[in-house]
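The other protein chains are all here in position, but one chain of the complex has been omitted.
In order of appearance the chains are A and B, and numbering begins at 1 in each one.
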Amino acid sequence: MLKTFKIGGVHPAENKLSASKAIEVLALPKTVFIPVGQHIGAPAEAIVKKGDKLMVGQLIAKSSGFVSANIHSSVSGTVKKVETGPDTSGYPKMGIYIDVEDDIWDEQIDRSADLKSEINLDSAAILAKIQNAGIVGLGGATFPTHVKLMPPKGMKAEVLLINGVECEPYLTSDHRMMLEHGEELIVGVKLLMLALNVDKATIGIENNKPDAIAKMSGLAARHKNISVIPLKVKYPQGGEKQLIKAVTGREVPSGALPISVGAVVTNIATTFAVYEAVQKNKPLFERVVTVTGKTVKNPSNFKVRIGTTVSELIEAAGGLPENCGKIINGGPMMGKAFANTEIPVSKGTSGILIMPEKEAKRSETMPCIRCSRCVSVCPMGLEPFLLMTLSERQVWEQLETEKVMDCIECGSCSYTCPANRPLLDFIRLGKVKVGALIRSRKP
Amino acid sequence: MGKLFTISPSPHVHSGDSVNKIMYGVILALLPAFIWSVMMFGLDSVRVTLIAVAACVAFELLIQKFILKVKPQIADGSAALTGVLLAFNVPASVPSWMLIVGALVSIGIAKMPFGGLGNNPFNPALVGRVFMLISFPVNMTSWPVAGSFGVDAVTAATPLALLKEGIKSGQPVVEILKGLPANMDLFLGNMGGSLGEISALALLLGGVFMLIRKIITWHIPVSVMVSAAIFSGIFWLIDPTKFADPIFHLVTGGLMLGAFFMATDMVTSPMNPKAQIIFGAGIGILTILIRFWGAYPEGVSFAILIMNALVPLLNRYVKPKRFGEVKIQSTKG
Partner (left out) sequence: MTTIILYTVLTLSIIGVLSAIILYFVAQKFKVYEDPRIGQVETALPGANCGGCGFAGCRAFAEACVSKGELADLFCPVGGNDTMSGVADILGIVAEKKDPRVAVVRCNGTCEHRPKTNFFDGPVSCAIASTLYSGDTGCQYGCLGCGDCVVSCDFDAIHMNPVTGLPEVDDEKCVACGACVRACPKTLIELRKKRPKDRKIYVSCRNQDKGGVARKSCAVACIGCSKCEKECKFDAITIANNLAFIDSDKCTLCRKCVSVCPTNAIIEYNFPPRKVVVAEQPVSAPEKPIEVMVPISTEPKSSEI
């Protein structure tokens, strides 16, 4: 019996179209637009100005607080302007436009492909390197990694979990990363263990990636502290709380952080970024992005410099299909739709999913028949039908007592609703309102 | 830019399930029981089912079109399902006009005034059935003898009715049961009774189909049957001369039909597993209570309607287990 989390969960069609495609390096773009706010927390402050000459890996925006992250140039060239540019949210975001000239890297970056496995740094030095490299959670949440690795006072990490679940349909970037960079990932895991001062690490991989499980298990077998656990395929297993429950059996209390049960979770891409930052001095300025969709000519996994526009990625995957109806930043369950293709790839872009017109449209909404499927699939044990009704009626106080803030917005309820009701849409609205209510109570 | 992309909130995929699929799935699951009833009661069961379905759909269409003035939604299959269930709960010999009155009550009183699909507190088919039972007691309690179609006016009481009458006249239960078909025959459906309730086997087949298709979960049917069996079993163990055995209670009357098809009606059942088990247990116990001490020989319909009334309370006070509803564990272990 494979391990998995207990409450709820769904199993959408996996559609991992690009799982067999090796990671390709995308050609350099002509210009890039690098937003200064690519993470959760305060946006970084730009420290370059128009006309500045840049090298690849040079710091261009400085972290403006503890919960913030540095931003580095992904290309070499000249700063064209520091101005607002397009963003998925539709609201313009401040960022830096750079005209690309050549590909000159900062000398400190080790560009060789050799594996560097000996570690001769202590915890503090590793943390400092991670912080300087501007590493954030690359699974999509973009929470600054150094913050996660420094537990608040009184809490201690006991176990490190590496999230190789990739439970979102279509996405394959972490899968490819495990197959192609397994050795580096193991070094990354060891670095993270050292940084956290824990003596146990577990890599959780869903059972639909047997090749990745085999590869990682083989590598982990040489290290007695690192284990690989195959997990039953179930969405949203990649959710932090669900993964902790599945692997360790511990349940993160409502409203608490994973660290309260002694667990720290990082995903595969982040672990690789940690390896590169610490062992190769390479800041986070490129990432692997899956470009996929049923109508895409060549679904692929690209290694992309941050700031490249989405249109270039789509072009490289065979161009925008004729009947494209929707472009999604991320996977189909939690990703956000793009309004146009001129939006840059940022640290949190794990995939670009192109949906044909037919699939892009929602079906007609019917009355709720109280089938209670939303209740049975909710991984947080909530009652989505009730939360939606309360949100529609604007009863925010009751919404709070019904634990709306526990919702992880995984979308299982809307996915499964036979009446096609927009459950998550209203719950999300409720979360925004209740969040404001809670903040307004604090002095 | 020529073409506009669609933007909508996540999730961007859907399971593909729909209300229609659920409703027609349930109707499909009722097929074995229907075939059995045609075998037992002949074309009368076809007549009853067709009239009930047609009447329910027609009433829903008329109400939506002319009274509520909304876009008719009869294609969703819910009215048709109500019709089938209503038909399954009446004797095959019932006059057509009574059925139409029953359908009017089901749709016109129990369903549409509350707001139509998804809003009715009571199971519409059962409300129609109980209305007919109270209004036309003679027609509703004279059942044609199974397997005797073609011969009119041959009627027989159900095993439960015979049992009740026997007890009233002071016979010991063991003696009465001897005069009734064996439990195995009852399980297969060789007895008098309403159209769809006679064969426990056929209903069980449909129930398994629904469980496999994930239209229903196990909670309600299992808790109905287990609680009915345990509750009647206790009394049977205390005094087998006064009370019939639990197997007899499980396979007679509408218990199977009720457990799998009526109690599991999504609209009128609770919305989380814990509450569903309480709901099912309530139905099982109430059914047996009515069978033992009630005025009617059969109590499933009343039991379900009574528990339907408690559903809002159950939904309110019985909550599913929340994730993270645990005491904060010590991290210094």
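Keep in mind that, in the parts below, a contact is a pair of C-beta atoms (placed from the backbone, for glycine too) under 8 Å apart; a residue touches a chain by one contact, two chains touch by 3 or more.
Computed from a prediction, not measured in an experiment: that's the story for all the values here.
Undergrad: Tell me which residue among B:T6, B:S142 or B:N190 touches the hidden chain in the full complex.
TA: The single option touching the absent chain is B:T6.
Undergrad: Mind pulling the chain B residues that touch the left-out chain?
TA: Given the touch definition above, chain B has residues 1, 4-9 touching the missing chain.
Undergrad: Which chain A residues touch the hidden chain?
TA: Touch set of chain A with respect to the missing chain: 88-92, 336, 339-340, 360-362, 422, 425-426, 428-429, 432.
Everything that follows uses one rule, which is that only the chains that are shown with their structure count from here on.
Undergrad: Centroid of chain A to centroid of chain B, CA atoms only: how many Å?
TA: About 48 Å separates the centre of chain A from that of chain B.
Undergrad: Within their complex, state which residues of chain B touch chain A.
TA: Those in contact with chain A are residues 1, 3, 5-15, 17-19, 21-22, 73, 76, 78, 115-119, 217, 266-273, 276, 315, 319-329, 331-333.
Undergrad: Which part of chain A faces chain B closely enough to touch in the complex?
TA: Residues 7, 10, 12-13, 155-156, 158, 169, 241, 245, 250-256, 259-262, 324-328, 332-340, 353, 355, 357, 359-363, 366-373, 375-376, 378-383, 385-386, 403, 406, 409, 411-412, 414-420, 422, 424-425, 428.
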